[in-house]
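I'd like to ask you about the structure that follows.
What you see is the complex with one protein chain gone and the rest in place.
What follows is chain A.
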Amino acid sequence: MAAAGAAGQEKQLAPTLLSFFIYNPKLGPKEGEEEKKILFYHPNEVEKNEKIRNVGLCEAIVQFTRTFSPTKPAKSLHTQKNRQFFHEPEENFWMVMVVRNPIIEKHKDGKPVYEYQEEELLDKVYSSVLQQCYSMYKLFNGTFLRAMEDGGVKVLKERLEKFFHRYLQTLHLQSCDLLDVFCGISFFPLDKMTYLKIQSFINRMEESLNIVKYTAFLYNDQLIWSGLEQDDMRILYKYLTTSLFPRHMEPELAGRDSPIRAEMPGNLQHYGRFLTGPLNLNDPDTKCRFPKIFVNTDDTYEELHLIVYKAMSAAVCFMIDASIPPTLEFCRKLDSIVGPQLTVLASDICEQYNINKRISGAEKEPQFKFIYFNHMNLAEKSTIHMRKTPSVSLASVHPDLMKILGDINSDFSRGETMDEMQTLQLLQPC
(Lines give C-alpha, C1' and ligand atoms only; values in the text may rest on other atoms or scores of the structure.)
Protein backbone atom coordinates (compact mmCIF):
# COMPACT_ATOMS: atom_id res chain seq x y z
CA MET A 1 0.00 0.00 0.00
CA ALA A 2 2.84 2.26 0.60
CA ALA A 3 4.01 1.86 -2.91
CA ALA A 4 3.93 5.18 -4.57
CA GLY A 5 2.54 4.96 -8.02
CA ALA A 6 3.54 7.12 -10.89
CA ALA A 7 0.53 9.23 -10.10
CA GLY A 8 2.21 10.63 -7.09
CA GLN A 9 2.63 9.76 -3.49
CA GLU A 10 -0.04 7.89 -1.69
CA LYS A 11 -0.61 8.57 1.88
CA GLN A 12 -2.43 6.31 4.20
CA LEU A 13 -4.54 7.90 6.87
CA ALA A 14 -5.24 5.72 9.85
CA PRO A 15 -8.72 5.13 11.20
CA THR A 16 -9.82 7.82 13.60
CA LEU A 17 -12.59 8.41 16.05
CA LEU A 18 -15.18 10.60 14.41
CA SER A 19 -17.67 10.73 17.21
CA PHE A 20 -18.73 9.00 20.34
CA PHE A 21 -22.06 9.47 22.00
CA ILE A 22 -24.36 8.06 24.61
CA TYR A 23 -28.10 8.46 24.58
CA ASN A 24 -31.23 7.09 26.11
CA PRO A 25 -34.29 7.23 23.86
CA LYS A 26 -36.61 7.21 26.87
CA LEU A 27 -35.35 10.56 28.07
CA GLY A 28 -36.75 12.63 25.25
CA PRO A 29 -39.55 10.68 23.70
CA LYS A 30 -41.45 13.68 22.45
CA GLU A 31 -40.79 15.49 19.28
CA GLY A 32 -38.82 18.61 19.86
CA GLU A 33 -37.18 17.16 22.92
CA GLU A 34 -34.71 14.98 21.12
CA GLU A 35 -31.80 16.78 22.62
CA LYS A 36 -32.72 15.47 26.03
CA LYS A 37 -31.90 11.98 24.93
CA ILE A 38 -28.29 12.86 24.47
CA LEU A 39 -26.24 12.24 27.60
CA PHE A 40 -22.82 12.68 26.14
CA TYR A 41 -21.54 13.73 22.75
CA HIS A 42 -18.03 13.92 21.50
CA PRO A 43 -16.92 16.11 19.88
CA ASN A 44 -19.02 18.52 21.80
CA GLU A 45 -18.60 21.35 19.32
CA VAL A 46 -20.91 19.62 16.87
CA GLU A 47 -24.00 21.58 16.14
CA LYS A 48 -27.08 20.55 18.08
CA ASN A 49 -29.15 19.54 15.09
CA GLU A 50 -26.45 17.35 13.78
CA LYS A 51 -26.17 15.60 17.10
CA ILE A 52 -29.88 14.99 17.06
CA ARG A 53 -29.74 13.69 13.53
CA ASN A 54 -26.94 11.27 14.24
CA VAL A 55 -28.64 9.94 17.31
CA GLY A 56 -31.82 9.62 15.30
CA LEU A 57 -30.04 7.53 12.70
CA CYS A 58 -28.80 5.13 15.35
CA GLU A 59 -32.25 4.80 16.82
CA ALA A 60 -33.65 4.13 13.39
CA ILE A 61 -31.07 1.46 12.63
CA VAL A 62 -31.70 -0.30 15.91
CA GLN A 63 -35.43 -0.10 15.46
CA PHE A 64 -35.22 -1.28 11.90
CA THR A 65 -33.22 -4.38 12.76
CA ARG A 66 -35.73 -5.26 15.45
CA THR A 67 -38.12 -6.00 12.59
CA PHE A 68 -35.96 -9.00 11.85
CA SER A 69 -34.78 -9.93 15.28
CA PRO A 70 -36.55 -8.28 18.19
CA THR A 71 -33.95 -9.34 20.72
CA LYS A 72 -30.78 -8.94 18.72
CA PRO A 73 -30.65 -5.51 17.18
CA ALA A 74 -27.82 -4.01 15.19
CA LYS A 75 -24.28 -4.11 16.45
CA SER A 76 -22.64 -2.15 13.70
CA LEU A 77 -23.36 -0.12 10.62
CA HIS A 78 -20.98 -0.11 7.69
CA THR A 79 -20.95 2.83 5.36
CA GLN A 80 -18.57 3.92 2.70
CA LYS A 81 -16.80 6.37 4.96
CA ASN A 82 -17.11 4.95 8.41
CA ARG A 83 -18.30 2.29 10.75
CA GLN A 84 -20.61 2.85 13.65
CA PHE A 85 -20.70 0.50 16.58
CA PHE A 86 -23.70 0.19 18.85
CA HIS A 87 -23.69 -1.11 22.37
CA GLU A 88 -26.52 -1.17 24.86
CA PRO A 89 -24.75 -1.88 28.15
CA GLU A 90 -27.76 -1.09 30.29
CA GLU A 91 -31.34 -1.15 29.23
CA ASN A 92 -32.11 1.81 26.95
CA PHE A 93 -28.67 3.30 27.37
CA TRP A 94 -26.91 3.23 24.03
CA MET A 95 -23.30 3.92 23.39
CA VAL A 96 -22.23 4.63 19.84
CA MET A 97 -18.76 4.93 18.47
CA VAL A 98 -18.16 6.15 14.94
CA VAL A 99 -14.81 5.30 13.42
CA ARG A 100 -13.69 6.64 10.09
CA ASN A 101 -12.39 4.02 7.68
CA PRO A 102 -8.73 4.30 6.81
CA ILE A 103 -8.14 6.45 3.78
CA ILE A 104 -5.63 6.33 1.02
CA GLU A 105 -4.89 9.77 -0.19
CA LYS A 106 -3.77 9.96 -3.76
CA HIS A 107 -2.99 12.87 -5.94
CA LYS A 108 -4.52 13.17 -9.30
CA ASP A 109 -3.86 16.23 -11.35
CA GLY A 110 -2.62 17.94 -8.29
CA LYS A 111 -5.80 17.39 -6.38
CA PRO A 112 -6.04 15.03 -3.48
CA VAL A 113 -8.34 12.09 -4.02
CA TYR A 114 -9.52 10.08 -1.04
CA GLU A 115 -10.21 6.45 -1.24
CA TYR A 116 -11.94 4.86 1.73
CA GLN A 117 -10.81 1.38 2.59
CA GLU A 118 -14.04 -0.19 3.58
CA GLU A 119 -12.86 -3.65 4.48
CA GLU A 120 -10.02 -2.75 6.78
CA LEU A 121 -11.66 -2.41 10.15
CA LEU A 122 -12.69 -5.48 12.04
CA ASP A 123 -16.05 -5.24 13.71
CA LYS A 124 -15.14 -7.45 16.61
CA VAL A 125 -12.13 -5.40 17.52
CA TYR A 126 -13.97 -2.12 17.64
CA SER A 127 -17.07 -3.54 19.26
CA SER A 128 -14.79 -4.78 21.99
CA VAL A 129 -13.16 -1.39 22.31
CA LEU A 130 -16.60 0.13 22.76
CA GLN A 131 -17.50 -2.42 25.41
CA GLN A 132 -14.27 -1.66 27.20
CA CYS A 133 -15.20 2.01 27.22
CA TYR A 134 -18.24 1.10 29.21
CA SER A 135 -16.40 -1.29 31.52
CA MET A 136 -13.81 1.33 32.25
CA TYR A 137 -16.44 3.95 32.93
CA LYS A 138 -18.24 1.56 35.20
CA LEU A 139 -15.07 0.67 37.07
CA PHE A 140 -14.61 4.25 38.16
CA ASN A 141 -18.17 5.53 38.19
CA GLY A 142 -20.54 2.65 38.69
CA THR A 143 -23.47 2.03 36.42
CA PHE A 144 -25.42 4.64 34.48
CA LEU A 145 -28.49 3.70 36.42
CA ARG A 146 -26.77 4.28 39.73
CA ALA A 147 -25.79 7.78 38.64
CA MET A 148 -29.41 8.45 37.67
CA GLU A 149 -30.50 7.29 41.11
CA ASP A 150 -27.85 9.41 42.78
CA GLY A 151 -28.79 12.63 41.13
CA GLY A 152 -30.69 12.21 37.94
CA VAL A 153 -29.67 13.05 34.42
CA LYS A 154 -27.59 15.98 35.56
CA VAL A 155 -25.23 13.89 37.64
CA LEU A 156 -24.96 11.23 34.97
CA LYS A 157 -24.10 13.80 32.35
CA GLU A 158 -21.42 15.30 34.58
CA ARG A 159 -19.85 11.96 35.26
CA LEU A 160 -19.90 10.98 31.61
CA GLU A 161 -18.39 14.26 30.58
CA LYS A 162 -15.68 14.08 33.18
CA PHE A 163 -14.75 10.52 32.41
CA PHE A 164 -15.00 10.30 28.67
CA HIS A 165 -13.51 13.69 27.99
CA ARG A 166 -10.21 12.26 29.08
CA TYR A 167 -10.69 8.61 28.38
CA LEU A 168 -11.45 9.06 24.69
CA GLN A 169 -8.08 10.70 24.21
CA THR A 170 -6.43 7.51 25.32
CA LEU A 171 -8.13 5.37 22.67
CA HIS A 172 -5.59 4.53 20.04
CA LEU A 173 -7.87 3.22 17.37
CA GLN A 174 -5.18 2.66 14.79
CA SER A 175 -3.40 0.14 16.94
CA CYS A 176 -6.37 -1.89 18.12
CA ASP A 177 -6.21 -5.53 17.21
CA LEU A 178 -7.17 -9.01 18.26
CA LEU A 179 -5.84 -8.52 21.79
CA ASP A 180 -8.55 -5.95 22.35
CA VAL A 181 -11.11 -8.60 21.53
CA PHE A 182 -9.75 -10.91 24.19
CA CYS A 183 -9.00 -8.19 26.68
CA GLY A 184 -7.12 -10.88 28.50
CA ILE A 185 -4.70 -10.86 31.36
CA SER A 186 -1.07 -11.71 31.05
CA PHE A 187 0.06 -13.92 33.92
CA PHE A 188 3.54 -13.97 35.29
CA PRO A 189 5.09 -17.45 35.15
CA LEU A 190 6.43 -18.44 38.51
CA ASP A 191 7.79 -21.42 40.37
CA LYS A 192 5.78 -22.82 43.28
CA MET A 193 8.06 -21.63 46.05
CA THR A 194 7.97 -18.04 44.97
CA TYR A 195 4.27 -18.25 44.38
CA LEU A 196 3.77 -19.44 47.93
CA LYS A 197 5.92 -16.62 49.21
CA ILE A 198 3.66 -14.15 47.48
CA GLN A 199 0.60 -15.90 48.77
CA SER A 200 1.87 -15.72 52.27
CA PHE A 201 2.85 -12.09 51.85
CA ILE A 202 -0.68 -11.25 50.80
CA ASN A 203 -2.18 -13.12 53.71
CA ARG A 204 0.06 -11.30 56.11
CA MET A 205 -0.78 -7.95 54.63
CA GLU A 206 -4.51 -8.57 54.69
CA GLU A 207 -4.09 -9.62 58.28
CA SER A 208 -2.16 -6.55 59.34
CA LEU A 209 -4.19 -4.08 57.34
CA ASN A 210 -7.52 -5.51 58.29
CA ILE A 211 -9.62 -3.06 56.31
CA VAL A 212 -8.34 -4.50 53.05
CA LYS A 213 -11.12 -6.24 51.21
CA TYR A 214 -9.36 -7.41 48.07
CA THR A 215 -5.77 -7.64 46.97
CA ALA A 216 -4.07 -8.09 43.63
CA PHE A 217 -0.40 -8.67 42.98
CA LEU A 218 1.48 -7.94 39.77
CA TYR A 219 5.03 -8.23 38.66
CA ASN A 220 6.42 -6.67 35.50
CA ASP A 221 2.91 -5.65 34.50
CA GLN A 222 1.81 -9.26 34.68
CA LEU A 223 -0.66 -10.61 37.15
CA ILE A 224 0.31 -13.11 39.80
CA TRP A 225 -2.58 -13.09 42.21
CA SER A 226 -6.02 -11.46 42.42
CA GLY A 227 -8.90 -11.67 44.84
CA LEU A 228 -11.33 -9.88 42.54
CA GLU A 229 -13.89 -11.42 40.23
CA GLN A 230 -12.43 -12.10 36.80
CA ASP A 231 -14.37 -9.50 34.93
CA ASP A 232 -13.50 -6.79 37.40
CA MET A 233 -9.86 -7.82 37.41
CA ARG A 234 -9.78 -7.84 33.64
CA ILE A 235 -10.69 -4.18 33.37
CA LEU A 236 -8.65 -3.17 36.39
CA TYR A 237 -5.71 -4.95 34.81
CA LYS A 238 -6.25 -3.00 31.65
CA TYR A 239 -6.31 0.24 33.58
CA LEU A 240 -3.14 -0.58 35.51
CA THR A 241 -1.13 -1.73 32.53
CA THR A 242 -2.20 0.79 29.95
CA SER A 243 -2.70 3.85 32.07
CA LEU A 244 -1.45 3.89 35.64
CA PHE A 245 1.85 2.03 35.32
CA PRO A 246 3.03 3.76 32.17
CA ARG A 247 2.39 7.12 33.77
CA HIS A 248 4.78 6.20 36.55
CA MET A 249 7.44 4.76 34.39
CA GLU A 250 9.35 7.97 33.95
CA PRO A 251 10.44 8.53 37.53
CA GLU A 252 11.78 5.01 37.73
CA LEU A 253 13.68 5.29 34.56
CA ALA A 254 14.93 8.72 35.31
CA GLY A 255 18.46 8.99 36.57
CA ARG A 256 19.19 9.53 40.21
CA ASP A 257 19.91 13.19 39.72
CA SER A 258 16.98 14.10 37.61
CA PRO A 259 14.51 16.57 39.03
CA ILE A 260 11.68 14.06 38.88
CA ARG A 261 13.61 11.74 41.05
CA ALA A 262 14.10 14.44 43.58
CA GLU A 263 10.40 14.67 44.20
CA MET A 264 10.21 11.11 45.26
CA PRO A 265 10.23 10.51 48.95
CA GLY A 266 13.68 9.69 50.07
CA ASN A 267 13.38 6.38 51.77
CA LEU A 268 16.41 4.41 52.37
CA GLN A 269 14.91 1.28 53.87
CA HIS A 270 12.94 0.22 50.88
CA TYR A 271 11.85 1.12 47.37
CA GLY A 272 8.14 1.11 48.03
CA ARG A 273 5.96 4.01 47.00
CA PHE A 274 2.34 4.82 46.34
CA LEU A 275 1.19 5.03 42.75
CA THR A 276 -2.20 6.24 43.90
CA GLY A 277 -2.67 8.33 47.01
CA PRO A 278 -0.13 10.44 48.85
CA LEU A 279 2.98 11.50 47.03
CA ASN A 280 4.99 12.34 50.08
CA LEU A 281 4.24 10.72 53.37
CA ASN A 282 6.42 13.16 55.23
CA ASP A 283 4.30 16.10 54.27
CA PRO A 284 1.50 16.31 56.84
CA ASP A 285 -0.65 18.27 54.43
CA THR A 286 -0.53 15.71 51.69
CA LYS A 287 -3.92 14.46 50.65
CA CYS A 288 -4.75 10.82 50.99
CA ARG A 289 -7.12 10.58 48.08
CA PHE A 290 -7.44 7.33 46.28
CA PRO A 291 -9.47 6.61 43.20
CA LYS A 292 -12.77 4.92 43.82
CA ILE A 293 -13.69 1.84 41.92
CA PHE A 294 -16.91 -0.12 41.62
CA VAL A 295 -16.91 -3.87 41.46
CA ASN A 296 -19.50 -6.62 41.46
CA THR A 297 -21.99 -4.16 40.03
CA ASP A 298 -24.36 -6.93 39.10
CA ASP A 299 -25.03 -8.02 42.64
CA THR A 300 -23.42 -6.57 45.74
CA TYR A 301 -22.31 -3.39 44.04
CA GLU A 302 -19.24 -2.59 46.08
CA GLU A 303 -17.54 0.74 46.14
CA LEU A 304 -13.85 0.60 46.98
CA HIS A 305 -10.75 2.73 47.32
CA LEU A 306 -7.95 1.59 45.12
CA ILE A 307 -4.50 1.76 46.66
CA VAL A 308 -1.66 0.83 44.36
CA TYR A 309 1.71 0.41 45.95
CA LYS A 310 4.83 -0.49 44.07
CA ALA A 311 8.38 -1.53 44.85
CA MET A 312 10.70 -2.05 41.93
CA SER A 313 8.80 -4.24 39.46
CA ALA A 314 6.32 -5.59 41.98
CA ALA A 315 2.98 -3.83 42.41
CA VAL A 316 0.28 -4.63 44.83
CA CYS A 317 -3.27 -3.29 44.82
CA PHE A 318 -5.17 -3.05 48.06
CA MET A 319 -8.85 -2.37 47.83
CA ILE A 320 -10.64 -1.14 50.90
CA ASP A 321 -14.25 -0.36 51.46
CA ALA A 322 -15.13 3.17 50.37
CA SER A 323 -16.98 3.84 53.61
CA ILE A 324 -13.65 3.88 55.44
CA PRO A 325 -11.59 6.81 54.22
CA PRO A 326 -7.90 5.94 54.36
CA THR A 327 -6.02 8.35 56.55
CA LEU A 328 -2.45 9.53 56.33
CA GLU A 329 -1.75 7.44 59.34
CA PHE A 330 -3.03 4.36 57.57
CA CYS A 331 -0.88 5.16 54.59
CA ARG A 332 2.21 5.48 56.73
CA LYS A 333 1.43 2.20 58.40
CA LEU A 334 0.97 0.54 55.06
CA ASP A 335 4.19 1.99 53.77
CA SER A 336 6.15 0.82 56.76
CA ILE A 337 4.78 -2.71 56.69
CA VAL A 338 4.48 -3.34 52.99
CA GLY A 339 7.45 -1.38 51.73
CA PRO A 340 10.32 -3.43 53.12
CA GLN A 341 8.67 -6.79 52.60
CA LEU A 342 7.65 -5.99 49.07
CA THR A 343 11.13 -4.81 48.26
CA VAL A 344 12.58 -8.10 49.38
CA LEU A 345 9.89 -10.05 47.61
CA ALA A 346 10.46 -8.13 44.41
CA SER A 347 14.13 -8.96 44.35
CA ASP A 348 13.38 -12.60 45.12
CA ILE A 349 11.03 -12.76 42.18
CA CYS A 350 13.51 -11.03 39.97
CA GLU A 351 16.22 -13.47 40.91
CA GLN A 352 13.99 -16.48 40.36
CA TYR A 353 12.81 -15.05 37.09
CA ASN A 354 16.34 -14.65 35.84
CA ILE A 355 17.20 -18.21 36.80
CA ASN A 356 14.22 -19.52 34.92
CA LYS A 357 15.06 -17.45 31.92
CA ARG A 358 18.55 -18.79 31.80
CA ILE A 359 17.30 -22.36 32.01
CA SER A 360 14.72 -22.05 29.32
CA GLY A 361 16.72 -19.74 27.10
CA ALA A 362 13.68 -17.62 26.56
CA GLU A 363 15.63 -14.82 25.01
CA LYS A 364 15.64 -16.47 21.63
CA GLU A 365 13.19 -15.36 19.06
CA PRO A 366 10.35 -17.88 19.35
CA GLN A 367 10.14 -20.34 16.53
CA PHE A 368 6.42 -19.98 16.20
CA LYS A 369 4.55 -16.80 16.63
CA PHE A 370 1.28 -17.16 18.36
CA ILE A 371 -1.45 -15.57 20.35
CA TYR A 372 -2.89 -17.66 23.12
CA PHE A 373 -6.04 -16.90 25.00
CA ASN A 374 -7.85 -19.00 27.56
CA HIS A 375 -11.48 -18.11 28.07
CA MET A 376 -11.63 -19.78 31.45
CA ASN A 377 -9.02 -17.77 33.26
CA LEU A 378 -8.61 -14.97 30.70
CA ALA A 379 -4.95 -15.83 30.37
CA GLU A 380 -3.39 -14.27 27.35
CA LYS A 381 -0.01 -14.68 25.83
CA SER A 382 1.37 -13.34 22.61
CA THR A 383 4.71 -13.76 20.99
CA ILE A 384 3.56 -11.44 18.26
CA HIS A 385 3.29 -8.42 20.46
CA MET A 386 6.21 -6.84 22.05
CA ARG A 387 5.69 -5.07 25.27
CA LYS A 388 2.39 -3.29 25.37
CA THR A 389 2.44 0.40 25.65
CA PRO A 390 -0.64 2.48 25.60
CA SER A 391 0.05 4.30 22.40
CA VAL A 392 1.97 2.32 19.87
CA SER A 393 1.09 -0.76 17.95
CA LEU A 394 3.82 -3.19 18.59
CA ALA A 395 2.81 -6.26 16.73
CA SER A 396 5.92 -7.67 15.15
CA VAL A 397 4.11 -9.00 12.10
CA HIS A 398 2.53 -7.37 9.09
CA PRO A 399 -0.70 -5.62 10.00
CA ASP A 400 -2.52 -7.64 7.35
CA LEU A 401 -1.58 -10.81 9.14
CA MET A 402 -3.01 -9.42 12.36
CA LYS A 403 -6.21 -8.71 10.47
CA ILE A 404 -6.35 -12.20 9.08
CA LEU A 405 -5.98 -13.52 12.59
CA GLY A 406 -8.86 -11.26 13.50
CA ASP A 407 -10.89 -12.65 10.60
CA ILE A 408 -10.25 -16.18 11.78
CA ASN A 409 -11.26 -15.22 15.26
CA SER A 410 -14.58 -13.86 14.10
CA ASP A 411 -15.17 -16.98 12.02
CA PHE A 412 -14.66 -19.13 15.07
CA SER A 413 -16.89 -17.16 17.28
CA ARG A 414 -19.61 -17.13 14.69
CA GLY A 415 -19.48 -20.63 13.54
CA GLU A 416 -21.27 -23.65 14.71
CA THR A 417 -18.85 -25.80 12.84
CA MET A 418 -15.70 -23.81 12.87
CA ASP A 419 -13.46 -25.94 14.93
CA GLU A 420 -10.13 -25.43 13.58
CA MET A 421 -8.55 -23.85 10.66
CA GLN A 422 -5.07 -24.04 9.43
CA THR A 423 -2.70 -22.92 6.81
CA LEU A 424 -3.49 -19.52 5.70
CA GLN A 425 -1.27 -18.01 3.19
CA LEU A 426 -1.28 -14.42 2.32
CA LEU A 427 -1.60 -13.38 -1.20
CA GLN A 428 1.45 -11.22 -1.43
CA PRO A 429 0.84 -8.24 0.70
CA CYS A 430 1.91 -5.38 -1.40
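Methods note: a contact is a pair of C-beta atoms (placed from the backbone, for glycine too) under 8 Å apart; a residue touches a chain by one contact, two chains touch by 3 or more; residues count from 1.
Basically, contacts and distances are computed from a predicted model.
A single chain of the complex does not appear, and UniProt lists its protein name as "Vacuolar fusion protein MON1 homolog", one of "MICOS complex subunit MIC10", "dolichyl-diphosphooligosaccharide--protein glycotransferase", "Glutaredoxin-C8" or "Vacuolar fusion protein MON1 homolog".
One of A:L77, A:I211, A:L275 or A:V344 touches the chain omitted from the figure, and that residue is A:L77. Among A:A60, A:M249 or A:I355, only A:A60 touches the chain that is left out of the view. Considering the complete assembly, chain A touches the hidden chain via residues 53, 57, 60-61, 63-65, 67-70, 72-82, 117-120, 123, 400, 403-404, 407, 411, 414-415, 417-427.
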